[in-house]
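This view holds just a subset of the chains, kept in their places.
Letters A, B and C mark the chains as written, and numbering starts fresh at 1 in each.
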Amino acid sequence: MESFRKGLKRLAGRSEVSVLLAVILLGLLFSVFSANFLSSYNIYNLSRTAALYIFIALSQTCVILVGGMNLSVGYIGGMTVVASGYMMQNMGAGILAAVIGGLVVGVLAGLLNGLVITKLKINSFVVTLATSFFFKGLVTGVSEGFPYTVLAPGFTTLGRGMFLGLPYMLYLVILVLAAVWYLFGYTVIGRKLLATGGNLQAAKMAAINTDSTIIIANVLSGLFAAVAGLCSVSMNGSAQPTTGGDWMVYSFAVSVIGGTALAGGAISAVGLFIAAFLIVMIKNGLVMINANIYYEQTYLGLILLVAVSLSSISGFLSRRRQRRQFLMEQRQRSAEQMPQGIE
Amino acid sequence: AEALYAWYFPTAHPYGEEVKSFAEVFMEKEGVEIKFLMGSDWNQSTQDANMRALVADGYMNITTFPASDGAAGLYDELKSFGVNVVGFGGATSQQTELFCIATDVEAAAYAAAGYAIEAMGGKGGILNVLEVLSDTNTLKRKAGVEACIKDHEGVELVQQVADITSIAEGVEKISAALTSNIGKIQGVVCTGNQASSAAVQVLDDYFARNPDAEKIYLVCIDTPDDVMQGIEKGVVYGTIAQNTYAHGFVPMLILKKLNEGYSKVDGTYFIDSGTVLVTKDNMTTFKDDLMKVTEQILADLEVKYLKK
Amino acid sequence: MLEVRDATKIFPGVRALDSVSVAFRKGEVHALMGENGAGKSTLMKILTGIYHPDAGSVFIDGEQVHLKSYHDAIAHEIAMVYQEIQVIPRSTVAENIVLDKLGRFTNRAGQVNWAKINELAQTYLDLVDLKVQPTDRIGGMTVAQKQLIQIAKALSGNATYILMDEPTSSLTRYESENLFLIIRRLRDEGRGIIFVSHKIEECMELCDTVTVLRDGRLIGTRPIGELTRKELIRMMIGREEDIMPLGTLDISGDTILEARHIGKAGQFTDVSLSLKKGEILGLYGLVGAGRTELARLIAGAEKMDTGQVIIDGKPVKIRSLREAMARHRLGYVTENRKEEGLILGFSVKENVIITVLRRMVRKICTISTRKCVSLTRHMIGHLDIKTPSEHTPVENLSGGNQQKVSLAKWLAADCRILIIDEPTVGVDVGAKRQIHEIIWGLAKDDHKSVILISSDLTEMLTLARRILVFKDYQIVAEITGLNREGVDYKDISEQIGAAIV
């Protein structure tokens, strides 16, 4: 019993739990105010978007956890979209070729970022700021703004299909999250990545080749951005060069709310999952409960603020409780000592 | 169940507001309840999420403006759920909405360039100001302007600028292009809303500084306050007014008719809402001209586009 | 045999090593000594591939090796305990211990075997006698705990050559003794240990051979048995060490600071102490006994749950370090100069003036550069800080000189009460003496009151005129009678030992 309570307490301290709490509370609230919030279509819908956001967030998380940032996630996604679209429409590529082509583009873009960051020793923020302009230009340059509408047959299966009422994409992302969890929990390279982000200097002194871990992180980031890009194409049924324009902000929002420490060195697969649902749910719920259209963003901001405050507030409360208890014990003790002193 | 109607626009925007006001006219006239919604950001994913939320909430009749060409995927998917989507203001290249009531942008751009060339006296150089590159309409506008210039001997396309996402950016780029081609540009064609406001500002400033400079004829799009003031001042030669009344009113009417048992005539899709050049002369009366086009569309509706 | 020949390393502005050749043999403990900035750490880093020498090279058993990174060093069976303790704060103790050889702990599928790692970590934690769980996070631990973990890490590699750069700087006698046992055993197994320390007794007791560096140059390598303490010090600082007892203090005045019944959830239940004007009060105890924590409570860096602080007979509430300094002129010199004491990227000047910015203001809120420079120069002279100029970033100074800067900024603040935590961690003999004299001067001449926290018993006995011995967040003994001539230090050491164990 005691250990169960302790376990609960430790759980409550974790940021994921407070975000989960926020998700549950909001879910209740929205479903009270809108009968259709929990309709099967809406759940399908929510979870598909959440899955996309998780891929986007993973792309960001990979670099955050080695202590960097990637401002170019969205445009890497955009390049993947254009590459796969171009291959299918203009070269008649099949699904496999288009997917591989898209992923290769993402990996190369990540590799470029990683190489510049490590070899020229420039801050990742600055590098990816510059490359995001670069990639964006390539996207508009190649596509001239036009979408590629001729896809390989069956390309939309992933993005539009469902199983047991839930989208394929959700299953895919759960698989990927499991792989990520394994990677960072149980493989040497995963631990090296985490160590690099935890303390670069210490990692170097522990014989870790931090340049290569940083490059690997950036390649992974490119890879996940590419996966997100391919998912978008599959969802949209066409390859839209505008894809990715708003990914950067959401990639950070989901990563950070999901418990990826901005200082690096930490990742939580479960946290990412919950955080993506939080954000997607807020945006969806506000529409469903018919919130004032002009102030929608204000509510979104407020709810986000409260959600991220929860863990700091709960920490504060638990510290206060601890102190109270200590004071009570202290008082008891002095009360016990009194008679002794008199004796 | 009773049919639920919704109207969606990507973000708070003067053009959207104007269209919305005419949809409200419809609401009053026909006694139909409409849910109005605007996105927080002008991007496709927000539109996707919000319109899907509308559908989840039971709104099966939606009229909307595409945030990008990617809206086609959304419309297509919603159609498979039985949602009626009618577009206004811009068409998607895949034409996945039932109808689109909009300005024929290529024709409008061609016309705008034509007006500028006419004012220039049939010769000289033109600066073509495009707006958002990721918008497929941009390429159509570019084609329209280029075609018109090709059709006029003695007129040259001096430079094109594009990728303008705010007025400030427009001001920077337009003034840079003007400066690098002083004396070579006699006409400016703007086919985007922000670009127009920016061009008005740049030329206003330019002529205030150089009152004796050679005249530059500017043709804009839309009729916001600054452009209209520009026309009055003589900075703007003219502007292409779009038929916002039709954009607001007609889609709602079509949706209502579809629910009353009408269906779409095969092969129909685009409904040209027409444009009018607004100059100093017709500043107060141009709306009547547009209204005539609207009336024609309304008259054609049950003849050309819908059948029982 | 691990050898460097003609190793030279230059950093912008300094020649850290100048054609140094030394050979380290298997089966011996080889001390590397010298003043702060002599180049000891630089030499160690060259031996482990962290730095690449600008000239000269490393040989193992007569064969030249090219060490491109620490990774190569490990491959050549060389392990090192760094002077700058660096850990991965979010990782567990066990992971920090095995991090440099994580690849050895996977199964065939490449899966990391945590059970095996924890088991191995436990073995080495037991070896260094550190009572933490392998699965604890290393984040909040004290410097001393981290240092022991670093030692465990170096030992766990089973390397042939183990280089230790000031492994005992944060340890007390008792932990050190244990370490020496381990080192002797390793030597007997035929491994080569290179041992850097500023504690001369330690080296004389433990090591077989000593190499002395001064200003990047090799002074000599000798068997330690041939040297007396005096000679060794002369090799290091180029002159005789002057040891003189510091004398007595005048502690007849009023009590200036009193802490009554201090309590803090999870730590202290009831601790009281008092400090007189002009007194140096020592707090002694094992690693993690709670001295630092108490100091932070008194200085206002953390909130106490119960209890009271009384200054000049009046109860006061100190809510922050700022209040402590501004209202009560109470300062706290941290034990952790890297993380809490210094802004490493800033110049010496910026670090020194930070506590006294207001006093540097000339007219209408303008800070006078001249005032700053003159104060800094004064401090550089007063503490004999070795730095190219007052504009040098602190991170380019050697450890001991950094420590002096950390102290200098609180001397500049001119506090009435100063809590000094581990003032001479990583400071060489010469400088240590200077720092002792400065602290002494504070009490003796300026009549300031000092609480001294130190894990160095000799230092404690030299300076403190009363010692409180801590154990598990409680005061277990008070040693008095130190403020007179002719104290029997041996007796007192035993007294303290009895209290702790």
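We adopt the following convention: contacts are C-beta pairs under 8 Å (C-beta built on N, C-alpha and C of every residue); 3 or more make two chains touch, one makes a residue touch a chain.
Everything quoted here is computed from the prediction, not taken from an experiment.
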item	value
Protein chain stoichiometry for the whole structure, using the labels that appear	A x2, B x1, C x1
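Just so it is clear, only the chains that are shown with their structure count from here on.
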item	value
Chain contact graph, described as a line, ring, star, complete graph or other shape	line
Averaged-CA centre spacing for the pair subunit C and subunit B, given as whole angstrom	72
Mean-CA-position distance for subunit B and subunit A (Å)	37
Subunit A partner contacts - residues on subunit B that touch it in the complex	12, 35-38, 40-41, 43-46, 48-50, 52-58, 68-70, 72-74, 76-77, 81, 93-94, 133-136, 138-139, 163
Residues of subunit A that touch subunit B when the two form their complex	34, 36-37, 39, 41-42, 45, 49, 140, 144-147, 149, 160, 235-238, 240-243, 245-246, 280, 283-284, 287-288, 290, 293-294, 296-297, 300
Touching residues (chain side subunit C, partner subunit A) in the complex	50, 69-71, 73-74, 82, 84, 86-91, 95-96, 99-103, 106, 110-112, 114, 153, 263-266, 269, 305-306
